[in-house]
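Only one protein chain is missing from this complex, and each of the others stays in its spot.
Which chain is which? They are A, B and C, in the order written, and residues in each are numbered from 1.
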Amino acid sequence: MAVGGENGSTEPLSASVVGGSGFTGGELLRLLDGHPNFEIAQATSRSAENKTIGSVHPNLRGRTLRFSDPTDLESVDVLFAATPHGVSMERIDAFEDAADTVVDLSADFRLNTKEQYEQWYDGHSASEYLEKSVYALPERYREELPGADLIASGGCNATATILGLGPLFDSELLSGDEQIVVDVKVGSSEGGAGGGAASSHPERSGIVRPYAPTSHRHEAEIEQEFGISVSFTVHAVDMIRGASATCHVFPNGPVSKKDLWGAYRDSYAEEPFMRIASGGGGVYRYPEPKAVAGTNYGDVGFELDPANKRIVVFSAIDNMMKGSAGQAVHAANVALGLEETAGLEFQGLHPVGAP
Amino acid sequence: MAVGGENGSTEPLSASVVGGSGFTGGELLRLLDGHPNFEIAQATSRSAENKTIGSVHPNLRGRTLRFSDPTDLESVDVLFAATPHGVSMERIDAFEDAADTVVDLSADFRLNTKEQYEQWYDGHSASEYLEKSVYALPERYREELPGADLIASGGCNATATILGLGPLFDSELLSGDEQIVVDVKVGSSEGGAGGGAASSHPERSGIVRPYAPTSHRHEAEIEQEFGISVSFTVHAVDMIRGASATCHVFPNGPVSKKDLWGAYRDSYAEEPFMRIASGGGGVYRYPEPKAVAGTNYGDVGFELDPANKRIVVFSAIDNMMKGSAGQAVHAANVALGLEETAGLEFQGLHPVGAP
Amino acid sequence: MAVGGENGSTEPLSASVVGGSGFTGGELLRLLDGHPNFEIAQATSRSAENKTIGSVHPNLRGRTLRFSDPTDLESVDVLFAATPHGVSMERIDAFEDAADTVVDLSADFRLNTKEQYEQWYDGHSASEYLEKSVYALPERYREELPGADLIASGGCNATATILGLGPLFDSELLSGDEQIVVDVKVGSSEGGAGGGAASSHPERSGIVRPYAPTSHRHEAEIEQEFGISVSFTVHAVDMIRGASATCHVFPNGPVSKKDLWGAYRDSYAEEPFMRIASGGGGVYRYPEPKAVAGTNYGDVGFELDPANKRIVVFSAIDNMMKGSAGQAVHAANVALGLEETAGLEFQGLHPVGAP
Partner (left out) sequence: MAVGGENGSTEPLSASVVGGSGFTGGELLRLLDGHPNFEIAQATSRSAENKTIGSVHPNLRGRTLRFSDPTDLESVDVLFAATPHGVSMERIDAFEDAADTVVDLSADFRLNTKEQYEQWYDGHSASEYLEKSVYALPERYREELPGADLIASGGCNATATILGLGPLFDSELLSGDEQIVVDVKVGSSEGGAGGGAASSHPERSGIVRPYAPTSHRHEAEIEQEFGISVSFTVHAVDMIRGASATCHVFPNGPVSKKDLWGAYRDSYAEEPFMRIASGGGGVYRYPEPKAVAGTNYGDVGFELDPANKRIVVFSAIDNMMKGSAGQAVHAANVALGLEETAGLEFQGLHPVGAP
């Protein structure tokens, strides 16, 4: 495997995107297009075969690479799969044949066991890969990623929650039997490019809509991560990119603001993509999706509610970046020994509209 | 007191709006303008004195009544006060002199005791009125409203929460010592007409912003109503009208879907402005602010989360209507023996944008 | 024909809505539901047959009338057809058999001749009705409407333009050979309930998108009305309801501001739904869709640009109301001798989001 050095001076690695005409596929193409260490060798799409990537994704207007048939894969260093849930498990052998490293953005390889998977999804046709795959979040699996054959990029709502709660568990402020409510607000890009009546602009604009009151599948990833079931509810709101998780946590014993600062600093002070936004002045004093739109940042913050013995944790990401394609590229950077932030340097905009 | 009959055939009652150039004042003017039993005798505004109400509120374009000096009150049947918190307590004697019935939309008279008030707000200069005032929500105080001298319209976020949780307490599915998390999402009209940097369009658009992580003052009204402290967090989202309260409730014992339907039907089946939207098909199968925008409806719904022994209750209102001016007019209708729905018949729009 | 009196004291007229599950059909149901002189006898829908109107249109939640088969029409006083273009011409004989008065909201009967129609649309299968039909806008056809058998509700963009330019032609400030550019901005409800990729929330939000650079079919109605071809371009913007037409007019001779005020006052001073908003103070000093959202108002305003010898006319409507269902009900009111404003009294909201 030809691995680029930290200074990006070696030959670029070849990359392909399977399922490149969807939203996360397009985001991968954008990131790889601007990445100093990757060269896009192939982008596939069944629905957009032979169209240029620039005619499908307006931000890539002028880019002339054409989508090719997904069944005819080129040999590459890294293959990113951005196909609907259930497709990757059918094609995983072909993916593995085509690439040294496979990064899958679907839910197919996020859980560790067939039992877990089948509790939340339908049957799994390639469950032998489940235990081999590494969950993509470098903030939690940095040690396991280098050299991984199969990386599973996390669910966006799970990612926001895991990043928000992680320091509480890592610091042992929580022991694993607490009451935790996670109230998530997400944008319309989570629904994908497909659309449907509920996603049409007249019906989807201006909403605060309960779309997963209970039993959202991303609960499975959170439970796998922390060994605890959380009370999870997802609302659709009027933005396009963005997932905001508000975690209402009831610790067993007393927790101080200083404990919280300690926990979050311990976990994130050295992380290139994690920022703590917790009180202080100004308009943007807590995490919010607008401040991370288009970036790979995860912003987290917290407050104490002594009257109710509650910790409130806020976590905001761009669901298509830190919650999907950005996480995937970040993990690939780590897996391949590249500069962690390579290709993910965009700082975001101010002001900016619905992210 | 000249009281209109249910058929609206008697002489109209005179009404005044103190503080008519603000958002809730304008909403009162709109409602009274279209009300079969009221005639607007006076609208006051310090900042817009001598301007026509139609030049301040574009929906009233062409209405030529002019705002007058708030210190020179006419004698009327009903006075609606839509002034900032703290003003009404200073002027309450003048209001009571001017009108048989005073409906106050501020926080000044919502709590029952000086102690409660001063725990959440600053000092109270007319606390003798606190125990006399009646909380406006007819769904909870219909018996106390007729003949009331002073009616206090509830806080919008408290109203959404109280309407959502009420049936659980009334039916004794909850006993008062449960864990309850209320996660609220509100629109920008809650900030009033004043504005400020955080409310400017470039900074306020497209947000999911924690604006009251803990200790929001509306908690006081909820605690007063149910005798229980709730864990309350408010987020600002990209809409103008609307408050959506998601209540995560952990009952002590088992609760079935049938219990829930029973509780909500018992409380709301006969209520003219309460609707149950709970599952079923279609896009709008749970309560959402968009479906009640401009109306006096309160939509409530619920789901069970057996894995976490949780009830999730959704409650959606238009914060300026059911959460403020509509609630006030509804209460006045009840207090004065008018048709309850008079002046509040607007059904809302479909489709419609950010409410 | 049983005609209601001006005071609404006589027996209600029966009305049906063919195509009631679409956006304009839903708007008709809302208006008829609140109309003092009409009773909804039937609502048909092929796609939503047997569903309640309240399950399809969330603002009518709780209304239990069920959609019926559109081929089985009941006999009514008035039939409103809100079907896609081309359907009414196929069914017009059945419509006329079922009702004394037919109001069609499609483009099928707006033009006077088969030649005109076929220049802009495809072939016409019932062209014998073209010369009989009356264009719905009471501001221009009040005299022709009473007793009309077939009324054609105008296109929304054409309506905004015709209301904006009408006074200039009526007052003879224009003679019919002037250069006129009309630049229109419209909301997403114009696309109907169907949706499609371009209408999905992620692609449709936040746009200023040229969707009809030239040759929009509504030009035909404008040309028919004034005998002049206008340069017409339509943009989709981020709202749901609303059409805003900016007319850039180059008169042959000098025109003063006083001439303009005279022309618009002559045309609209007595019109119940037309308002002149032209300069003056405040935020809403020109017409804008937000100020008429949900209402049947047409707001018009104007400015002179002496440097370029140009008149700029602004015209704003709610495309689903004045531009469609409201216009239809207004025309029916006039046709049947009812109070003109009956059922159309809603004043709109302030503040309010994307209309």
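By our rule, contacts are C-beta pairs under 8 Å (C-beta built on N, C-alpha and C of every residue); 3 or more make two chains touch, one makes a residue touch a chain.
As the structure is a computational prediction, the values presented were derived from the model and not from experiment.
S.K.: Which of the displayed chains are touched by the chain that has been omitted?
M.R.: A, B, C
S.K.: I'm checking contacts with the chain that's been left out. Which of C:R91, C:H124 or C:K290 qualifies?
M.R.: Within the whole complex, the residue contacting the unshown chain is C:K290.
S.K.: For a quick check of understanding: of C:D77, C:E221 or C:D238, which residue touches the chain that isn't displayed?
M.R.: For the chain that is not drawn, the touching residue is C:D238.
S.K.: One chain isn't shown here. Among C:T10, C:S75 or C:T214, which residue touches it?
M.R.: Touches the omitted chain: C:T214.
S.K.: Which subunit B residues would touch the chain omitted from the figure, given the whole complex?
M.R.: 23, 188-189, 191, 193-197, 199-202, 204-206, 238, 240, 353-354
S.K.: Name every residue on subunit C in touch with the hidden partner chain.
M.R.: 179, 181, 183, 185, 197-198, 202-203, 205-210, 213-215, 229-231, 233, 235, 237-239, 242, 244, 246, 248, 250, 283-284, 286-290, 301, 303-305, 307-308, 310, 312, 314, 316, 351-355
S.K.: Across the whole complex, list the residues on subunit A that are touched by the chain not included here.
M.R.: Output for subunit A: 23, 26-27, 30, 33-34, 55-62, 187, 189, 239-241, 275, 277, 280-284, 288, 290-291, 293-295, 297, 299, 345-355.
Keep this in mind: only the chains that are shown with their structure count from here on.
S.K.: Given that subunit A and subunit B are copies and touch, would you call their interface same or different according to whether over half of its residue numbers are shared?
M.R.: At the contact between subunit A and subunit B, which are copies of one sequence, the residues are largely the same (over half shared).
S.K.: Measuring from the mean C-alpha position of subunit A to the mean C-alpha position of subunit C, what distance in angstrom results?
M.R.: 46
S.K.: Quick one: report the Å distance separating subunit B from subunit C, using the average Cα coordinate of each chain.
M.R.: Distance between chain centres, rounded to whole Å: 34 Å.
S.K.: Round to the nearest whole Å and give the separation of the Cα centres of subunit A and subunit B.
M.R.: The computed centroid separation for subunit A versus subunit B comes out at 39 Å.
S.K.: Give me the residues of subunit B that touch two or more other chains.
M.R.: 239, 283-284, 288, 290, 351-355
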